[in-house]
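What follows is a set of notes on a single structure, which appears directly below.
Here the complex is missing a single protein chain, while all its other protein chains stay put.
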Amino acid sequence: MDSTAVRAGREPFHWRTAIAYKTKEKIVVRGYDLNDLTGTIGFAEMAYLVWRGELPPPDHGRMLDAILVSMAEHAFSPSSAASRFITSGGVPLHVGVAGGMLAIGSLHGTADRPAELFKGAVDRMQREHLNLQDAAREMVGEIRRAGGRLPGFHHPQHIEDPRTARLLDLSDRLGVSGQHVAMAKAIEAATEPFWGRRIYLNGPGAVGAICLDMGFDTELIKGVFLLSRTVSLVAHTYEEARREKGWRGSANASITQPLDLSLQRPEFYDGPPDRSLPRDRRGGR
Amino acid sequence: MDSTAVRAGREPFHWRTAIAYKTKEKIVVRGYDLNDLTGTIGFAEMAYLVWRGELPPPDHGRMLDAILVSMAEHAFSPSSAASRFITSGGVPLHVGVAGGMLAIGSLHGTADRPAELFKGAVDRMQREHLNLQDAAREMVGEIRRAGGRLPGFHHPQHIEDPRTARLLDLSDRLGVSGQHVAMAKAIEAATEPFWGRRIYLNGPGAVGAICLDMGFDTELIKGVFLLSRTVSLVAHTYEEARREKGWRGSANASITQPLDLSLQRPEFYDGPPDRSLPRDRRGGR
Amino acid sequence: MDSTAVRAGREPFHWRTAIAYKTKEKIVVRGYDLNDLTGTIGFAEMAYLVWRGELPPPDHGRMLDAILVSMAEHAFSPSSAASRFITSGGVPLHVGVAGGMLAIGSLHGTADRPAELFKGAVDRMQREHLNLQDAAREMVGEIRRAGGRLPGFHHPQHIEDPRTARLLDLSDRLGVSGQHVAMAKAIEAATEPFWGRRIYLNGPGAVGAICLDMGFDTELIKGVFLLSRTVSLVAHTYEEARREKGWRGSANASITQPLDLSLQRPEFYDGPPDRSLPRDRRGGR
Partner (left out) sequence: MDSTAVRAGREPFHWRTAIAYKTKEKIVVRGYDLNDLTGTIGFAEMAYLVWRGELPPPDHGRMLDAILVSMAEHAFSPSSAASRFITSGGVPLHVGVAGGMLAIGSLHGTADRPAELFKGAVDRMQREHLNLQDAAREMVGEIRRAGGRLPGFHHPQHIEDPRTARLLDLSDRLGVSGQHVAMAKAIEAATEPFWGRRIYLNGPGAVGAICLDMGFDTELIKGVFLLSRTVSLVAHTYEEARREKGWRGSANASITQPLDLSLQRPEFYDGPPDRSLPRDRRGGR
């Protein structure tokens, strides 16, 4: 069977991929024997290789690993809620997980949309020979005047997302930070005049900027978030199936945003008490 | 609002979790501040912590990392095919990925079903005071006589799954292998008399046994496979969207199993040529 | 490409179907030209034809139409909730609808599981030459003693599901009711001695019995519910996207079952006030 045949007037929809192939004896991923990778590179490096086609430089590998940890769990959100409601209908684990993932759309886990913003701003800066602050100010001003929102900025629950500073610090220390991280910081600074207060870069926004500086294509950046958040969806689906009785329903309830996020131990949480990492694990890499 | 209130005759369906909570200033996962984990532990360790509630011992962390790499990509399968067909309908990346994940049911990525088999066999061995080989032989004999299949054994494409030996070797060297790995090996040996040939433990089967020896609950083992294979689904979805023209259809075609898997470079593959890892990355950890 | 080729040792995974085919000029569904069906038969009859392979007898067509109306909307449930949470993540309509459908598992819209119960009871009645009441009593007694639940019976919100009497009355009047409907009624009567009160046949349970008496296979009965409930999921998804601001979240709330379902107009509802059908539409067919 010739997979490259082109019939008169019709191109074949054939299977083709540059990702991997398998034979009876081996599985080859981007040219590397899978067994050479197994136990040699880490899972974050494997994701980078499968998606980008090449092994990451060490700093990229560590940065991606940190990003995947940072985005892996965020308590309740539309996706963990969706996973729980779906699980309560009596379904296998993978259906609860996949169902929760369906919620990670244009308003959730949007590291890709801020990436488009930063990319556009850097492109304009270069094209119009502007300096960083002016390019940032112009971009922010246009969006503000058009009544639009800045994707990647603000978090309704945290206001100042605690994940951002940690990710940017790692990015700087690993030498990953480049033009897009600089632009993200400049855009944040530029918000004060226009909104009367600082609108902070949020976690997914930081992820967008850092991944651009690692050469990721904007659409692939969404995949980074999906992989990371799958950890959470598995956990919430599994917990729902084990602890709750099924058939979550409601007819007359309010679901409100947490009113006072200064609570150290919100009522709904019954997990381990606050604790520090063991001494031999502390500190970054 | 009191989340623990029990109304007369009705238990509240309330939100409760032992996984994580967030406040305005921090995100706490199983008791640890997320920022203490970010850049400190790896993504595989993070998955272990979120799912199991505790940080993994170092050998468990490395083993899980290796498992996640090993299961991360397998070229074409029902899930990568589903992702591609869904993507061809014109959907955002996360929908293609989640859609592919829906295919990972009871016949695909089944590391959980072999785990149930191994667990049952080990339980019986202990209950009936049998030795390993006898327990394996009894279990296999019963299944064979009932005309059933051995979950976690055989691979239609590989016959002898190349991933298995590598995973079991790592498991032995890291000191993870225990009763369930021993039982999986014994069951494989026991197949020869009953089938007239050896039915080999496949990759997901090895994952099931190894995860049991790391104390994973059988249902959670499915989650290990889901997280791993998400890497592949992101890659295939992304590639389909970029390379193909949309609206995959067929009306009159055969999709056949590969007949001759000894091909080194199947026709459909146009990725990097075979290559070895760089010298500084070779060898396990 | 020869779609019927059988290679040595391997059956082709080929596309094959008895449902429909298309040519350049026509679409043929179970042998009928689609344009002959369009505008001639109703959508419920079309569903019956596509699923069963034959046009329904008139009474079956009317009964299925009534069932599809009866199950089409039920305010809040795990599936409409899942649709809303997914939609709130910013997704296209079809993703919200499909995501909600994922919740319709073994604990939701289970017309298929009661069907299995009724089928098993009727089979036993015939095999063991029992009368209806005795067969029902035996089946109920076994389940009660084993601590199991009766699928298709009870509704946590309605107690006595208002849909059941209407569906059974239509089934009787249309001449559809047969052995399985009789068995469902007998099982309901048999619950009183065992539970101390009557456990009422619910709507999906009635659907299961009626569909069996129309010759549906149990697994296909689930499909009846899925088609019907899709109406609701489209409505809830569409309404959520238009009215709500996105990113539904919660961290500290109780979702409780309605405590007092005697409320005529629950607080959450702001749709049309109660009204009757216009005079020219009243009464059944």
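A, B and C are the chain letters, set down in written order, and residue numbers restart from 1 in every chain.
Assume a contact is a pair of C-beta atoms (placed from the backbone, for glycine too) under 8 Å apart; a residue touches a chain by one contact, two chains touch by 3 or more.
Worth saying up front: this structure is predicted, and the values here are computed from it rather than measured.
K.L.:
For a quick check of understanding: of B:Ile19, B:Val50, B:Ala75 or B:Leu168, which residue touches the chain that isn't displayed?
P.N.:
Residue touching the chain left out of view: B:Ala75.
K.L.:
Which of C:Val97, C:Ala121 or C:Met183 sits in contact with the chain that's absent?
P.N.:
C:Val97
K.L.:
Could you pull out which residues of chain B are in touch with the chain that's been left out?
P.N.:
Touching the chain left out of view, chain B contributes residues 1, 75-79, 81-82, 85-86, 88-91, 95, 98-99, 102-108, 156-157, 246-258, 261, 263, 266-268.
K.L.:
Give me the chain A residues in contact with the hidden chain, please.
P.N.:
The list for chain A reads 1-3, 5, 7, 10, 12-15, 21-22, 91-92, 95, 102, 250-257, 259.
K.L.:
Even though one chain is hidden, which residues of chain C still touch it in the full complex?
P.N.:
Interface with the chain not displayed, on the chain C side: 1, 3-4, 13-44, 46-47, 50-51, 53, 55, 62, 65-66, 68-70, 72-76, 92-95, 97-99, 101-102, 104-106, 157-159, 162-163, 165-167, 170, 219-220, 222-223, 226-228, 230-232, 234-239, 241, 243-245, 248-250, 254, 256, 261-278, 281-285.
As a convention for this text, only the chains that are shown with their structure count from here on.
K.L.:
Chains shared as neighbours by chain B and chain C?
P.N.:
Chains that touch both chain B and chain C, as defined above, are A.
K.L.:
Based on mean C-alpha positions, I'd like to know which chain lies farthest from chain B.
P.N.:
Most distant chain from chain B: C.
K.L.:
Measuring from CA centroids, which chain ends up nearest the centre of the complete protein set?
P.N.:
B
K.L.:
Roughly how many whole angstrom separate the Cα centroids of chain B and chain C?
P.N.:
So the centre of chain B lies 34 Å away from the centre of chain C.
K.L.:
Report, in whole Å, the distance between the mean C-alpha point of chain A and the mean C-alpha point of chain C.
P.N.:
38
K.L.:
Using mean CA coordinates as chain centres, what's the gap between chain A and chain B in Å?
P.N.:
Distance between chain centres, rounded to whole Å: 22 Å.
K.L.:
Two or more other chains in contact with one residue: find those residues in chain C.
P.N.:
In chain C, 1, 91, 95, 102, 250-257 touch at least two other chains.
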